[in-house]
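Sharing a structure below in structure tokens format, with a few things to ask.
All protein chains of the complex are present and in place, except for one that has been dropped.
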Amino acid sequence: MTQATGLAEAAAGPTLRERLARAVPIIVLAPSLLASFVYVFVFAIWTFYISLSNSSLLPSYGFVGFGHYATLWRNTRWKIAYSNLFLYSALYVTLAILVGLGLAIAIDQRVRGEAIWRTIFLYPLAVSFAVTGTVWAWLYSPNAGIEFLVRSLGWTDFTFRLTTDRNLAIYAIVATGIWQSSGFAMALFLAGLRSVDPDLVKAAQIDGAGPFRTYRKVIIPTIAPIFVAVAVVLLQFAIKTFDLVAALTQGGPGISTQFPANYVYDLMFQRGQIAEGAAGAMMMLAALAVVMVPYGLWLVWRRRRESGHG
Amino acid sequence: MVDATLKAIEADPAEALASRRYFLGRLGVYSFLSLFAFIYLLPLFVVVANSFRPLPEIIQNGLIGIPHSFSFGAWGQAWSSYCVSGTCEGMHRNFFNSLEMTIPATIISTMLGLMNGYILSKWRFPGSDLIFTCMTFGVFIPGQLSLLPWAFILGHVGLANTIGGLVLIHCVQGTSFTTLFCRNYYVGIPDDLIKAARIDGAGFWRIFFKIILPLSPPILIVSVIWQFTGIWNDYLFGVVFSSGRGQPITASLIGMASGGVNVRVYDVMSAAVLIGAIPPLLIYFFGGKYFVRGLTQGAIK
Partner (left out) sequence: MASLTISKLRKNFGPVDVLKGVDLEARTGEFIALVGPSGCGKSTLLAMIAGLETVSSGEIRIDGKLVNFVAPKDRDIAMVFQSYALYPTMTVRQNITFGMESRGVPRAQQDEAVKRVAALLQIEALLQRKPGQLSGGQRQRVAMGRALVRDPKLFLFDEPLSNLDAKLRVEMRSEIKRLHQRVGKTTIYVTHDQVEAMTLASRIAVMHRGELQQFAEPRQVYDRPANMFVAGFMGSPPMNFIPAKMANGEGTAIDVDQAGGTATLTLARPLSRPAADSIVFGVRPEHISPARENGAAKPGSATLKAIVELVEPTGAETMVGLRLAEREITGRFSPDDAPRVGETIAIAVDMTKSCLFDPKDERLIS
């Protein structure tokens, strides 16, 4: 092989066929990638622009600045919606975690018929929030639901009218949300409890720790990351709450159970104020970002720390 | 066994205390679980029971009660004759709409997810991790953000107010989800397999069909189950992008349930709710463990 031929070969590089073959993965990925990109970024940017425009019923592109955001925040309904969101998130996440953890620990006690218990607690996941809201609305109704039942059993003064009381309706939503989602928390906690190294538990037993202490000091700290994961997912659900409210209370009585998502829908499709609706949607995105961005950073930080030690 | 326990208790007071504590502990655990099981099952029981009780009985005895007599009329009505906002043909139209929407969207988004997951995990190229992160954002952003843009797009391509439009929406949004699942699953397949296949002369497609796909049944099932359930149970997009007869069943349920003003036709509505909820519930009962697997794999990422 002469030097010249060798150089010529080296200069030729990969053939066209080889280049095409290497491009196949990217070509196949491209449509989904494009769709995803449009869906995630273009939509958000477009909605953002609409929130700054003078659109009312239909999109129009005159720029008006942040006026709609100001209008939004001056609006009582929006303020109630946002404060409902905070209250709901706090209660929903905390209690769903507690109930889920309790159920998981209970099942972890080597109870019999574990598969049955799990099936019972998890089936709400297969049900849509809309259906749940509808059925629980019936149960909450004073003249046919729980209040009716208890009264008919003899306690004639019993009242349980969450959904008809302005101040208590939000708690009906909280309770129903917890009913729907604690099974999810339970499933994740159960998986976590099962993944704890049994040697840790044995060591604690030898050290003399009783079951409560073992759970509190050894097992639960070990599954701490799961708490975070569950909390993050539940917070997401909370911020996106829409179906449940639409089904259970329709935002009422009055406007006492308004939620951001419902108000945004209202603005966009009932009142023909899409610019203000878009502003509301951006606020929802902001709320999500407040939850997801720190979580994402925390995940990256944790992974980096683990690979450093590994 | 009881005899033995009693004898043992008589023999040693410390042991007696311990076994009493143990017994109380078990009692406590089972009571706790049973209480919650009751709360969880109550709505299901109510709905099922009321779909078989005649309406007068429900109104008289309340929603929560054991059926005294059975009637199957509610089901027939819910399926084909119940009147909602003008049309009296029950929910069967909506049920089929849901099928028309959910099945194609599930299949397409799952297939795309498999493909994308394969590419992003086994054919790494510069930026593939960044692209994956961006694609996963799609799982988290709120639906409200995409309502206006979708309305715009569907209007322009002539899919407004059609099932086809909903299929498009759920395909695009679902693919983020399925890509996330599949990619995380495929990362567990050893890279050496791919290297060996490349040396053996297999290219992109051959590796996918002969090696990756045969290893995919678990994630395939998880993806199908989650997608079917999620798409069937969607309310927001159903209610925004379709109406009346054209709505999927979940979207139509709320309109139907809050439609009647004073006289609540509980029996028919219970049957209708069940018709809408049964497909995902069935999938849950038969695919239970895959449901959970999807949960634990997806959330703890």
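In this document, chain identifiers A and B correspond to the written order of the chains, with residue numbering beginning at 1 in each.
Just so it is clear, contacts are C-beta pairs under 8 Å (C-beta built on N, C-alpha and C of every residue); 3 or more make two chains touch, one makes a residue touch a chain.
Note that the structure is a prediction, hence the values are computed from the model and not measured.
Participant: Of B:83, B:193 or B:281, which residue touches the hidden chain?
Facilitator: With B:83, B:193 or B:281 as choices, the missing chain is touched by B:193.
Participant: Can you list, in ascending order, the chain B residues touching the missing chain?
Facilitator: Residues 190, 192-193, 195-202, 206, 210-211, 214-215 of chain B touch the chain that is not shown.
Basically, only the chains that are shown with their structure count from here on.
Participant: So how far apart, in whole Å, are chain A and chain B when each is placed at the average of its C-alpha atoms?
Facilitator: The separation of the two C-alpha centroids amounts to 15 Å.
Participant: So in the complex, which bits of chain A are touching chain B?
Facilitator: Listed in rising order, the residues of chain A that touch chain B are 21, 24-26, 28-29, 32-33, 35-37, 39-44, 46-47, 50, 59, 99, 102-103, 106-107, 109, 111, 117-139, 141, 144-146, 148-149, 152, 179, 183-184, 187-188, 191-192, 225-226, 229-230, 233, 236, 239-240, 242-243, 246-247, 250, 261, 264-265, 268-269, 274, 277-278, 280-282, 284-285, 288, 292.
Participant: Would you tell me which residues of chain B are touching chain A in their complex?
Facilitator: 25-26, 29-30, 32-33, 36-37, 39-44, 46-47, 58-59, 61-65, 112, 115-116, 119-120, 123, 125, 131, 134-135, 137-138, 140-150, 152, 172-173, 175-176, 179, 203-205, 229, 232-236, 239-240, 250-251, 253-254, 257-258, 264, 266, 269, 273, 276-277, 280-281, 283-285, 288, 291-292, 295-296, 299-300
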